[in-house]
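Every protein chain of the complex appears in place save one, which is left out.
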Amino acid sequence: MTVLRALLVCLVTLLASYSTIPAAMADDLKDAINALAEGSLKDREAKVDALLETGDDTVVPVLTYLAEGDLYFRKSDKQVFLADKTGRTFSLTDPISGDVIPDISKRDIKKVRVNNNLRRQIRDGLSLFALNSRDSAKRLAAAETIYKAQDASALPAIEARLAKEQDAQVIAFLQEARAGLTLTSDAPEEAKLSAIEILRDKGGRQALSILNEAAETSEGAVKDAASRAIVAIERMLAIWNGVQNIWYGLSLGSVLLLASIGLAITFGVMGVINMAHGEMVMLGAYTTFAVQQAVQTAAPGLIDYSLLFAIPAAFLVAGAIGFVLERGIIRFLYGRPLETLLATWGVSLILQQAVRTIFGPTNQEVSNPGWMSGAVELAGLSLTWNRIWIFFFALAMFGLLFALLKRTPMGLQMRAVTQNRNMASSLGVKTPWVDAFTFALGSGIAGIAGVALSQIGNVSPNLGQSYIIDSFMVVVFGGVGNLWGTLIGALTLGVANKFLEPFAGAVLGKILVLVFIILFIQKRPRGLFALKGRAVE
Amino acid sequence: MEQTSPDTATGNPVALSIDGIDLHYGAAQALRNISLEVETARITCVLGRNGVGKTSMLRAIVGQHPVSKGKIILGGHDVTKAPPYARAGRGIAYVPQGREIFPQLTVRENLEVGYARLPRKQRFVEEEIFDLFPILKDMLSRRGGDLSGGQQQQLAIGRALVTRPNILVLDEPTEGIQPSIIKDIGRAITYLKEEKGIAILLVEQYLDFCRELADVVHIMDRGEIVHSGPAEDLDKEHVRNHLTV
Amino acid sequence: MISAFLFRGLAGRIAWVAAFIALLGILVPLSNLMLPSDHALYVPDYIVSLFGKYLTYALLAMALDLVWGYCGILSLGHGAFFALGGYAMGMYLMRQIGSRGVYGDPILPDFMVFLNWKELPWYWYGFDQFWFAAIMVLAIPGLLAFVFGWFAFRSRVTGVYLSIITQAMTYALLLAFFRNDMGFGGNNGLTDFKDILGYTLQNPATRAGLFAAAAFALSLALVISSAIVRSKFGKVLLATRDAESRARFLGYRVEHVKLFVFTLSAMMAGIAGALYVPLVGIINPGEFAPANSIEVVIWAAVGGRGTLIGPIIGAITVNLGKSWFTAQFPEYWLFVLGGLFVAVTVFMPKGMLGTLSSFSDKVKSLKPAPKPSQTEAGEMRKEGEAS
Amino acid sequence: EETIKVGVLHSLSGTMAISETTLKDAMLMLIEEQNEKGGLLGKKLEPVVVDPASDWPLFAEKARELIDVNDVSAVFGCWTSVSRKSVLPVFEELNSILFYPVQYEGEESQRNVFYTGAAPNQQAIPAVDYLMEQEGVERWVLAGTDYVYPRTTNKILEAYLKAKGVAAEDIMINYTPFGHSDWQTIVSDIKAFGEAGKKTAVVSTVNGDANVPFYKELANQGIKAEDIPVVAFSVGEEELAGLDTEPLVGHLAAWNYFQSVDSDANYEFIDAWHAFTKDENRVTNDPMEAHYIGFNMWVKAVEKAGSTDPDAVIDALPGISVPNLSGGYSAMMPNHHITKPVLIGEIQDDGQFDIVYETPGLVPGDAWSDYLPDSAKLISDWRAPLSCGNFNTETNECGGKGAE
Partner (left out) sequence: MIDSNTQVTSTLLYLDDVSVSFDGFKAINGLSLAIEPGEMRAIIGPNGAGKTTMMDIITGKTRPDTGDVLFEGQMDLTQHDETEIAQAGIGRKFQKPTVFESQTVRENLELALSGNRGVWASLFYRESEADAARIEEILQTVRLQQRANELASDLSHGQKQWLEIGMLLAQDPKLLLVDEPVAGMTDAETVETAKLLREISKTHSVIVVEHDMGFIRDLDVKVTVLAEGSVLAEGSLDHVSAHPDVIESYLGR
């Protein structure tokens, strides 16, 4: 965003210094721009239209700034400027001359108000400008906007561009845009039929709605063709819908997995009924917040990568607290697993209130880095980046943990100690160290989960409470002490939830999942991946 | 191996000595002033009726239960207050009564837990162990808890041997084991004593087994050692009296 | 037979505690109603309703202890039975409002008018009668526990698996009762009660009566529970808790044993809920929240599990602490309460009661008094050990 | 020295602490300011703060404690409807005064309670009007958390929209559980619903914790305000503080106050707030303004009555008018609701709202909705001689619609 704006400012300055605009026209433009300062929001729509109609490139930065709420006027003379906030003051750029006036106080200027209507109008209008941009990516974006806008007045621009466009993707979009417009116009039948074909191949909901309208308003061959295209598109949509649902389910499952994976250690392996698990997740999320703040002040350039620093930090913070907890409290409670519930519940209250006291009771803002924002459109699917990252992150964590537990001597000792502490000790295992390490590991992993979860939900003192029940559900459903169970359990519950949600609704869907868990446990009283045989008794 | 204790009458160094220990379970006293020495390359056997405190004594020695009085010296070091893993670090290995294998670990993993105090190079299971208990080799990937009672007992002994101890403490190791393997265990114990010079402390109920192996026997009754002497003493009437009901 | 059975429950200190609670049930209301408010022994209205609430919590905690402490069923869903009993009572109280609601509808409760319901749903029939509601207070939690337990125990669901499905049960009920479509007032629940059995709830005397009822219910439940755990059945319970499969090999129908206490305990919880609702004046789905059920477990653990009296002490102490701390240190009370829980676990492994009795044992053993007979010693030890 | 005690009944822990803690601070600030001005009736005010811990029955217990044990003259508190419902009988029985500062579903008017937050007609209806008229919205998604406030509001809105000629298939209603955190399906449904060719908007009564994940999902799935604007009734500055608002610019909220309101009273208030909290970044919000109004009304009423006696103050309150923060005056009406302007704001990238619409005059709060059949005929007037919260204008009787 900022890069773009810097470019725009350069552009203005360039334009101004080598201005080829005749003086008279420049004056008109100036008036038209300054006119933005006055009148109601409704009046402003006409003024924006007028600016767009000039077709002059000078209006591009003006309107872009307006849409972003950065167009200001000087109170003294109602002159409109492009404003950039620099620290506590603003620097103003004259849209025509490109002159920069630094250090203007907020008091002296006022924002040119904008609303959604204006933004939409500007976006659609500027897309026609961008259609002639040299950057093919921009042209592509513009063509997409034009397709979405379905504005008949854009038709000449589309035709004009199509005549000289080279980029196949842009051509496709423009043709689709034209097809939509053709269909709703009074074009001849053949044109409409070929337009229907283009739209059918394009697919998607918007094509569907255009075709629906066409099918309603037309007759004969066009109506038939449109109806057939509708059926085809709907079938595709249904399929993609199913796939999308599976993805949503897996993605929800990966969140559940993340939330419960630390618990799979502290509870699943160690047998501590760890009610403070959620708070470890919360601490991870708050660490993310703190790291983000630190990076913001220390190295703003790295802000997009603050999450990468947050991961080890969260592990260390939550792990350290887990370590202290184990040494200070839990170790007195081995052999009395139920009592750990009481103690860790107390700890969870303390941690919640501590965070509330330190950071305040309200939500904290953890922003998505650029590489985790937005979505990719993949055929009929729309996959958001943060979910994709979280999904693979969860799997990676699982893999690491699995390897640690099953393939390393430390993992073996961890399991041995929890099964028979005395005997492990008599075999030379340093049980206090293993206990503390295991609990710290489980807590640290929970902390890492907090980093990921801060990307999709609240960062508040209550964060832990909202995950704790689900986490226990997952671990138990999968089978206590079985990591695979946790993995499969989390994904199963995620997918089940997402398949129930569309037709039962979110509330009933959740109830049904709970009922499903209850019934499932009747069938497999020791969870999905139950340990069988004598060994369990 | 450090052997700082003075040599004993038999000429072998003392690997382990306990000196006047008492042990309580809550208010109940289970051991009264027990003293005993275990020599290197000797088999020391402890006998006694049910509930006289044999297991309690072993638990005190390996550190699974604190003593209320007295001292435990291991290889010249006072380990009275040391945790079990520290004592294991000094070369003591324990085959407990009731097997105490790790039920959810496989046989292989059960054995590997014994690596904990070994240097990296020594982290393998010696073939001798599998020769002694071939069944373990067949069942490496079965879960310990699924084994039969006797198999578990074999595993418990095998696991103790994995740690390459210099003192081996066995609590009724023959319990639940088939006769042929009992004979093998007997041979193995003799082998460990003679070839490896390991000190062996054996608690047994099985008199014949004891008489065959032991160099020294101690007899316990009601938390006390009431008789100590060579294995031949077991044939004496008054000694045997301690073992009858 | 029944009286002989109950008589057995009155042995030892239980008798004293039960009598004490029952006495409170008489004295506190009397003092509240008869004494002038400046009298030294006067119990203010505020205290009466507050302690009335604690007594219902105590009953709930004791009911939980019966299944958890004695039978090893760690129910994380006992709040559900409490809430169901509460709802049954709430429905009765709702019907008693009659046309005094804000919309003045003689049949439909306000929230139904509000959401355009035209008719009373069938499951609300009968709740205008106290006897019917009273039966439902027992029957609904009892039936749910019976059906739930029937399946779970028959399938041999035990340990944490059982705990978690009880939690899933209460969680599912929470979500269900939140739904306005269920016809129980959604999130706001049932409120705005006017009177019970013709006595207006805004009158201190009515609340004093409710206090007495809570005290008597608790005292009676204590005697019944004590009689149960002292009978041979109580030993079977412990056997089931400690070695379920061994009990099976002895020929005990473990699932019936569990089902019996679970259902009984759910009914006690239901009664607690039913007494709670008129005392606090509201029942809403929040009572189903899993955290509430966990808190009940905490009360029992704080007081001392497997002692019946311990959970009563625990419930009252924790809630008294909560009431006091939230007013005294509104910003820091969670530290204090959390710290208390940690301290109890670490320093009082047997809960408050267990620690108290082992302390008093020590004091006793210092005196050169005649040693307690073998049986008594064993008895006491067993009680301590059970926690 | 004798003081006048004021109860503050807001959750400082549990799920609601997120919202309510700020209100406790605001009350402490208001009381401190009043004391600096010399207190009330020559006495100092003394706040009594308790923590009902987001536990509804505990609200009732604490209310009783405040009134009975601490002898407070008035209580400022509650946020959720259920907490208010829980304390109502207590205030009625012990005859005390509660000021309730949050927007709610209406359908209530009680003698001891003064509602300084918005009734549905002071928030929801103007917001929908705005979208319809200014943005040309034709298709509606009513998304809410499953509890009474959203249910009622949506019921009212549905009736209202249908009366305006919106077809049933152009209204989608969706409920989610409290604290719902996985919004993927619902957001993609909204997206699909909005791609059908007609201009679509979302009216969100999603509550509390669920908002952050909801908006994050909206942002990530690329739902732009220009395409599908979301107007919310429970999202204010405080809630936005937990969000990166950059991708959310243009989404809307309807309130009676925004921190960005351009008035001297507001600037003063904000400065005082920053000074009081010693934190330049603390935001102000609508319920804070409601407490500001309510507190000043109470002060004025006590002065007018010359005592803190509840009956006197209750009688004195209707008709009292005090400055609000948006530059006008708000008055307490006989139905114990107040008059307020309605503002629509668009979210800005700095976490503030830019006010894009303001009702021309003040809107009086309506205790009984005109769009619900059973309430339409009810009015509330606590002045003598009527003294009734649910007066039936058809039967001319107090006590609701009565037997039919």
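By written order: A, B, C and D. Residues from 1 in each chain.
Basically, contacts are C-beta pairs under 8 Å (C-beta built on N, C-alpha and C of every residue); 3 or more make two chains touch, one makes a residue touch a chain.
For clarity, every value in this text was computed on a predicted model and none was experimentally measured.
Of the listed positions C:V236, C:I271 or C:L334, the one in contact with the omitted chain in the full complex is C:V236.
Of the candidate positions C:V254, C:M268, C:I312 or C:M352, contact with the hidden chain is made by C:V254. When you scan B:D19, B:D184 or B:D233 for touch with the missing chain, the hit is B:D184.
Hidden from this view is one chain, which touches subunit B at 25, 28, 47, 49-51, 55, 97-98, 135, 142, 146-151, 153-154, 172, 175-184, 205-207, 243-245. Where subunit C meets the missing chain, the touching residues are 1, 4-5, 228, 231-233, 235-236, 238-239, 241-243, 245-254, 256-257, 260, 374-375, 377-378, 381-382, 385-386.
One rule holds for everything that comes next: only the chains that are shown with their structure count from here on.
The distance from the centre of subunit A to the centre of subunit C, with each centre set as the mean of the Cα atoms, comes to 45 Å.
Residue positions 175, 178-179, 331, 334 of subunit C are each in touch with at least two other chains. Contact of a single residue of subunit A with at least two other chains is seen at positions 352-353, 465, 507, 510, 537. Listed in rising order, the residues of subunit D touching subunit C in the complex are 12-13, 49-53, 55-58, 60-62, 64-65, 68-69, 80-82, 85-86, 88-90, 92-93, 107-108, 146-148, 151-152, 155, 177-178, 372-375, 378, 389-390, 392, 399-403.
Interface residues of subunit A, counted against subunit B in their complex, comprise 409, 412-413, 415-416, 419-420, 422-432, 481, 531, 533-537. The part of subunit A that touches subunit C in the complex is made up of residues 273, 275, 329, 332-333, 336, 338-343, 345-350, 352-354, 357, 465, 469, 472-473, 476-477, 480, 507-508, 510-511, 514-515, 517-518, 521-523, 525-527, 537.
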